[in-house]
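Mind looking over this structure? Questions follow.
Note that one protein chain of the assembly has been removed; the remaining protein chains are unaltered in position.
Moving on, here comes chain A:
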Amino acid sequence: MNQHVAAVEERDLAEEFLDRSTPLGTVRNLLHRYPAISPAIVLVVAVAVFGGLNERFLEPSNLSLVSQQVAVVGTLALAQTLIILTAGIDLSVGAVMVLGSMVVAQTTVQNGVPAPIGLALGLAVGLGAGALNGFLVTRLKLPPFIVTLGSLNVFLALTLLYSGGATVRGGDMPALLTLTGETFTVGGVNVTIGVVMMLVLYVALALILQGTAWGRHVYAAGDDPEAARLAGIRVQRVLASVYLAAGAILAVAAWIQIGRSNAASPNTGVDLNLDSITAVVIGGTSLFGGRGTVWGTLLGALIVGVFRNGLSLVGVDVLWQTFAVGVLIIAAVSIDQWIRKART
């Protein structure tokens, strides 16, 4: 019995030892609880530095430009966030968006389909692509990386075959398709409808993820699929629904992209898949799933936009801009790894 008591006391000492906190540990626990803090700090510092280096950076016209640059990547990154929350990854987001935008543009301009139906066909493309990716991931149990690497090439080829490599100009399209590029002014800053649509999507998805059972199940399925299954969640169904939802978001991204470039081109935006992953990762969402917020992703997309825009305003070579984004990614993933070791 004495031995038993001694063991309990020893345990107390051990716990005390583990609970001993250092200032660095406190920071880590804080970041662990609110992973969006670090990208928020980076964004504020970046804006302050670029604003100090070049007075044109904070001018309304430039801020408007940054917001428009962020609209497309930000929307793609929103879809990417959903998928990365389930510990997956989607390399095909850019290709799906481009295929969607070509279908919308071609059916309306060349086949004379009414604009709303053209947009609905674009939505069908997004949902179809999501259904395909989701089917391959949940039914054939293939790794998402491989599935979407494959579907990236399939959608890319389909886009070029379907469009014949030709760009459809915005001037030839019905006004509804280029509506997302129309601007209105808020406090001297020109804001496009596309930017507003992106923000509406962010608010909607944030509410859904935090406020519905489905949202919780997405986190649970990404966090520990086996635990989620044992809790009675149909994990494969949740995953399939995530790919479908992402596909729907990509269809909206296609619309925003048409307005942003005032054209539908089979060659622009395919490589945005990597930028979307960058935004998600910089925004503090863990590639291991179950951890992260859409607001972190928005911050991540803004950071990438601010870096690219700010560095070019200061006159830094475009190659060094890419270099800087690369450093940001590695730093963000390192911080994620460090945070994951946190313990309260």
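Everything below uses one rule, namely that a contact is a pair of C-beta atoms (placed from the backbone, for glycine too) under 8 Å apart; a residue touches a chain by one contact, two chains touch by 3 or more; residues count from 1.
Everything below uses one rule, namely that contacts and distances are computed from a predicted model.
Engineer: So which of "Amidase", "Sugar ABC transporter ATP-binding protein", "Membrane protein" or "Ion-translocating oxidoreductase complex subunit B" is the UniProt name of the chain that got left out?
Structural biologist: "Sugar ABC transporter ATP-binding protein"
Engineer: Write down which of A:Phe155, A:Tyr202 or A:Tyr219 is the residue touching the left-out chain.
Structural biologist: A:Tyr219
Engineer: Touch as defined at the start, partner being the missing chain; which of A:Leu58, A:Ile146, A:Ala227 or A:Val327 qualifies?
Structural biologist: Of the listed residues, the one touching the omitted chain is A:Ala227.
Engineer: Just name the one of A:Arg28, A:Arg260, A:Arg291 or A:Arg308 that touches the chain not displayed here.
Structural biologist: A:Arg291
Engineer: When the complex is taken as a whole, what residues of chain A touch the one chain not shown?
Structural biologist: These residues touch the chain not displayed: 4, 7-8, 11, 15, 33, 211-214, 216-217, 219-220, 223-224, 226-228, 230-233, 290-291, 343-344.
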